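The complex appears here minus one protein chain, its other protein chains still in place.
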Amino acid sequence: MIEALLAGVDVALRIDTFIWISGGLLLGMLMGALPGFTTSMGMSVLVPISFLVGDPLIGIPFLIGVYKGGIYGGSVPAILISMPGTGASIATVFDGHALTKKGKSRKALEMSLFASAISDFFSDVFTLVMIIPVAAVVLGFGPPEIAAVMLLSLVIIAVTATGPVLKGLIMLCLGVWVGFVGADPFSAMARYTFGTSELYDGFHLIPILIGLFALPEIFNAVKEGDVSGARVATFVGERLRLAELRRSLKTIFRSTFIGTGIGVVPGLGQPIAAMMGYIAAKNSSSHPETFGSGELDGVAGAEAANNAVNGPTMVPLLTLGIPGDAVTALLLGAFMMQGLRPGPTLLTSSGDIVFGILIAMVLANVLFVMIGYMTIPFFTRVVTIKKSLLIPVTIMLAFSGTYLARGNAFDIVTLIGFGLIGIAARQAKFDVAPMVMGFILGRELEYTFGQTLALAGDDWIRFALTERFGMTAVVLATPIIGLLLGRRMAYFRTRALKRDGEDVS
Amino acid sequence: MYRPRADVTFAAVVLVLAVLALIFGSWLIAQPLIPLGPDILAMSPSVFPTLVLVGTTIVSFIFLASQVRRGTLWYTPDREEDTGRPDALYRQGLFVVITVTCALLLTSLGFLSTMFLLMASTSILVGNRSLVQILTLSLVLPLCFYTAVTHVLRTELPEADFIERTLAPLVQLLPSV
Partner (left out) sequence: MKILGLQVTWMTKIGYLAVLFALTWVGPLVPDALAQYPDKPITLITPFGAGGSSDLTARVFTTYLSEYLGQPMLIKLVPGQAGQKGTLEATQAAPDGYTLIFNDNYRDQLHQYTFRNDYYDTLEDLVAVARINYGQIAIIVRSDGPYQTWADLEADARVRPGKVLLSHSGLWAALFVPAQQIMRALNLRFRMVPYRGGGPAKAALMAGDVAFSMAFPATIAADIEADAVRVLATAGPERTIEGVPSFVEIGLPPNAGYIHRIVLAPRGIPEDRLVILRKAFGQLQANEDYQFAMRQLGENTAYLDGAEYEGDRIESSLEFRNFVKAIADQ
């Protein structure tokens, strides 16, 4: 295996590899910054190009560069115009956009970049070194464990949302219920569709994201109807200072750990990682109540976590030939087109190529920072445009992004519908984040829960206690963790309110 | 005239919807055509929704009850709320109407026309008064976007046939990716 590793190093360190990875990163960032144009769409467009390159060692890192760039790129509209382009950037909106309003958009973008690159680097190194043990662990995570972890995540999200826990729970349940609309995952029976074919497909994530996060901002601007030519922020602010980065390093490493862990569990994905990273950052801080109004740590926590996911996600693909999501499925296709067959034999037959790819991934992170840094001034100009010009552009992006995501006209109706819900929720001071996460997680939770029931059969008690003790442990720990977190959040909230001299409600 | 607080209204609406969904569950959820035992079908389509709806009902009820207990049901304008310019409500209503219309008409009118209408009206609603700026923005930007998406990214956007065919040869002239 060591020979393969060394051979991989040799093959990876070629100048054309670097050029192609850089190109991929740049394209990925630009595509990720376009809301609604999901990374997997972008990659499908580019797969033929990667194939034309001919050499798997260039073509595949190119695609991986697109993937990494895309995750970071999604944070750009999230920070600048409060429009998360993908589920992975939801948690970035909270503090990212607040920082923009405070005139610190450049700092926010740079923090996002550095956090993403650092965590990606370490997560890739981890994958490279631990690929075999991780493969074993991945197999050990079956539906019962995944369901338990999802339940725990949902509880954590509800409990740590801004505002009273009850409001968070209401939004969470509402989000989960919205996920039920459509065909049920087991027997494909229509639920809450009122007989329409559009609803049979269910709601799609992108219009919900854009509707809940971006439209209320636009609506507010309309409310103000300002003729004086206000801007979102009058200046982009100074660059990120090294001291600030150093202060957030602990958060970044914590999020790397969280993201890598979540990446190992199949089926969880970036949105959950980002959310958990954010919540962990908020919870470990000495002043959680400032999160949401412009904490750099919040951006770091979210962005580090969502990039750390993609290292371990490659493991089932490389070792078992099983792709975990649409992106790894694309990579699988790309592998096959190059003549590689992912599966148990890949490591032994083409080990040098596999390691070459992994090493290229690690090195890509260095290029990531350089290229990203150069694009930031270009992006930050956006917020200095007059609001009266920026807002119409935002709404065009909202509509176009929604349509781009699926090519489905009904999504636009969804967009407006959830825009109205987002506006109402903002008025009523309900946090929309639990609703979105409920939507994302609810469907998966139902499916894994059903799978668990099928696996357990009649004697589920024995099943829970002997075969799947991991699941049982997590399920039992969930209410305890929820209570502890909830109490801690409530303490900080009342402390902050008392400090501001407000009535504790 | 008492007006309930915004969050009370929101929670009340959620509660009512949840209860209705529970009551009408069997009408709203289809049942499998062919009866399959638990060996075959992992979970019936109504199990999870019922679970979640019951949870929603309970939680929203508790929330409303706690608001009643605290006496914070009604809206008290003790805090100065910025409502912007006086015709804010009128503008917001117009905005909603226009966006809904554009949403419904996107596929029939096509991308460029709808975006033109949407961006132009939004520009006016947020206070832009320069005709030049509005026209340039609402015509040029969607055009660039359309070109970038259909040519570079090779993804489709809904467009009226006439416009699409007129633009296609022009777009092909651009350097190919």
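Here are a few things to note about the model shown:
Labels for the chains are A and B, by order of writing; each one numbers its residues from 1.
One rule holds for everything that comes next: contacts are C-beta pairs under 8 Å (C-beta built on N, C-alpha and C of every residue); 3 or more make two chains touch, one makes a residue touch a chain.
It should be emphasised that the depicted structure is a prediction, and the values quoted were computed from it without experimental measurement.
Interface note for the absent chain: among A:Ile90, A:Ala183 or A:Met471, the touching residue is A:Ala183. Of the candidate positions B:Ala42, B:Ala103 or B:Leu141, contact with the unshown chain belongs to B:Ala42. Touching the chain that is not shown, out of A:Leu346, A:Ile376 or A:Leu445: A:Leu346 (per the contact rule at the top). Subunit B meets the missing chain through residues 30, 33-35, 39-42, 109-110, 112-113, 116-117, 120, 131, 134-135, 150, 154, 156, 160-163, 165, 168. Take subunit A: the residues that touch the chain left off the picture are 40, 44-45, 48, 51, 139-140, 142-143, 182-183, 185-190, 195, 197, 200-201, 266, 316, 320-326, 328-329, 332-333, 336-337, 339, 341-346, 408, 447, 450-451, 454-455, 457.
Please note the rule applied: only the chains that are shown with their structure count from here on.
Subunit A and subunit B have Cα centroids lying 22 Å from one another.
Those residues of subunit A lying in contact with subunit B across their complex are 31, 37, 41-42, 45, 164, 166-167, 169-170, 173-174, 176-177, 180, 184, 186-187, 189-192, 194, 218-219, 221-229, 387-389, 391-393, 395-396, 399-400, 403-404, 407, 409, 412-413, 415-416, 419-420, 424-425, 427-430, 442, 446, 449-451, 453-454, 505.
Looking at the complex, you find that subunit B touches subunit A at residues 5-7, 9-11, 14, 18, 21, 28-32, 36, 41-46, 48-49, 52-53, 55-56, 59-60, 62-63, 66, 70, 72, 83-85, 87-88, 91-92, 95-96, 99-100, 102-104, 106-107, 111, 114-115, 118-120, 122-123, 125-129, 133, 137-138, 141-142, 145, 149, 153-158.
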